[in-house]
Structure formats: C-alpha cells, structure tokens
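Read through the structure below, which is laid out as structure tokens, and then see the notes.
With one protein chain held back, the other chains of the complex are shown just where they sit.
Right, subunit A next:
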Amino acid sequence: MHLIVRLLVQRVALGLLLLLAVSAVIFLGVEALPGDTAQAILGQSATPQALANLREKLGLNEPPLTRYFAWLGGILTGDLGKALTNGADIAQSIGQRLGNTLFLAGCAAAIAVPLAIILGLIAARYAGRWPDKVISGITLSTVSLPEFVAAYFVIYLLTQLIPVFQPVAMVFPGMGFWAKLHAVALPVIVLVLVVLAHMMRMTRAAILNVMQSAYIETAELKGLSPMAVVWRHAFPNAIAPVVSVVMLNLAYLVVGVVVVEVVFGYNALGQYLVDHVTKRDLPVVQAVGLIFAAVYIFLNMAADIIGILANPRLRHPK
C-alpha cells in the first residue's frame, strides 16, 4: 500500500506544480502584450498624466514579480480582481457562470460517458457484425457534424416538429433543478452527440485489443457468456486508456463548448470569456484561462490516478 500512496502523492504534487507553472505562463503571456491595463482602460486618447495616475492606483509600476505574486495571492484568497470593462468583481461574475458551465457539462457527461461505454462494449462484443457497424456509423456521423449544424437540427426537430423544448436555454438563479434540466436539454443532447463517438471508439478499440489476450480465451473456456467475458474480463483491463479519453472529453465539455452556448443563448463561462477577449479585458482572460487550465490538469490527474488504482501490479507489488 505504501507504493500506491507515494504514487498518488507524487501525482497530486505534480499537478499542483504544473498549475503553478501554467499560472506563470498565463501571467507572462498577458504581460507580453503591447500596451498595459491602464492604456486599455483609458484608451488611445488618454493624457500621460491620467495614465501615470491610473498606473499608480492599479500598482502597475511595481516590478512584474511582485505583481505576479500579488495576483497569485489574490487567487488563493478568492480575489480575482475587477473586470476593466464594467468594474464588476470577476470572482462573482465567474462564480455563477462556472456553476452553469459545470451543470451543463455534468448533465452531458452523465449521459454521454455511460452511453459511450455501453455502446463501445456492445460494438466490441459484436465486432464486425451489424450492431457494431450501426453503432460505429451513427456515432461517426454525429461527430462529423459541426456543433452548430447539429444544434440547429436538434432545435428544428424538438421545438418545431415535436415541440417539447424551448430553443433558448435560459437559466437564472433560484430556478428549480427540474426546470433547469428541462432548459438545458437541447444543448445537452447536442454535446452528447459531439463527444459520444470519440469515447465509444476508444472503448471499442481498447476492448478489442484486450480480447486478443490468452486470459479472454480462458474466460470463454469457463463457459461464460460473451457479454460476461467482455464486461468482467476485458473491460477492467481496458480501463486506463478509456478513462484517459473520457477525461479529455470531460475537459472539452467544460472549456470547449462556446459555440453551443452561443447557439442556445446559455449564459456560461465560454461566452463570458469570448466576450471579454474581444474587449481586451485582461484580468478576466487571465482568471478564466487559469480556471480552464486547472480543469484540464485536474481531469488528467484523475485519469492517471484511476489508471494507477486499476492496476493490481501497483496496488499489490510483489
């Protein structure tokens, strides 16, 4: 058990170190842009005196290292600064939108991950036969469709032909859970269609790879049914590659869904980020960038840890 604890501590420490490095890269990237925050706020026509005053007020005359640590310290205490464009507290603005983002991603993941794995298992069980071909064909066509095309198609189908949902995914604080669920149904369907194929194909490939092993033949010789062989013997051995692909897709669901948010008018992080990028609102870009980086690092770390825990060679060293 000692070895495994060590590995886990190592992975978590590595993740935190990576996050620190990413925060430095983000800070440096923003720093390297021409012009500074004061210039951005006051615009091209600002007088040198006004610029100097604002720089003094914002602490921009401090050396970069001091400002970096001040920023980092702020993040650790939950203070992300103020947005330049409207002076709103960034932490507050992000807080609610992050909740919306995670709600959408969570709903999509809760459907897509089990569905992709089950479809992958079925496709692997009937590899080369018609269920496999149908599943592969459908998932491949949904993934090839651009998100907005899929979105409009789903909107037409489920609001015009069969009017069961609203075309706009409006959510607001204080909404009940089921009402919220009903509101996000369409974007969730679109996201499921987008991420399904990748995870399903990885599950299928990983299981088919394991199915070549001698221990699968052993399981067949015991007289187990084919689905029991796939589920009990092949899948546990295919966990690691499947989990790493699942985590990449989860990360995409959090950080990469801006198109879907825009189509459905869903108020979440992606839209917030794009809005502020166009307005050169650097503190917001920095803060959201760091959150997205943290999501990637955390999910990949989780995939690593699950892979380790699934391997008895590491849990029970000789």
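Miscellaneous remarks
The rule is short, and it goes like this: a residue touches a chain if its C-beta (ideal position, glycine included) is under 8 Å from a C-beta of that chain, and two chains touch if they have at least 3 such contacts; residues count from 1.
In the analysis below, contacts and distances are computed from a predicted model.
A chain of the complex is left out here; the name its UniProt entry carries, from "Cu2+-exporting ATPase", "ABC transporter ATP-binding protein", "Phosphoribosylformylglycinamidine synthase subunit PurQ" or "histidine kinase", is "ABC transporter ATP-binding protein".
Only one of A:I75, A:V134 or A:L224 touches the absent chain when the whole complex is considered: A:L224. Between the chain not shown and the residues A:S23, A:T37, A:N100 or A:N237, the one that touches is A:N237. Contact between subunit A and the absent chain runs through residues 3, 6, 213-215, 217-225, 232-233, 236-237, 310-313, 316, 318.
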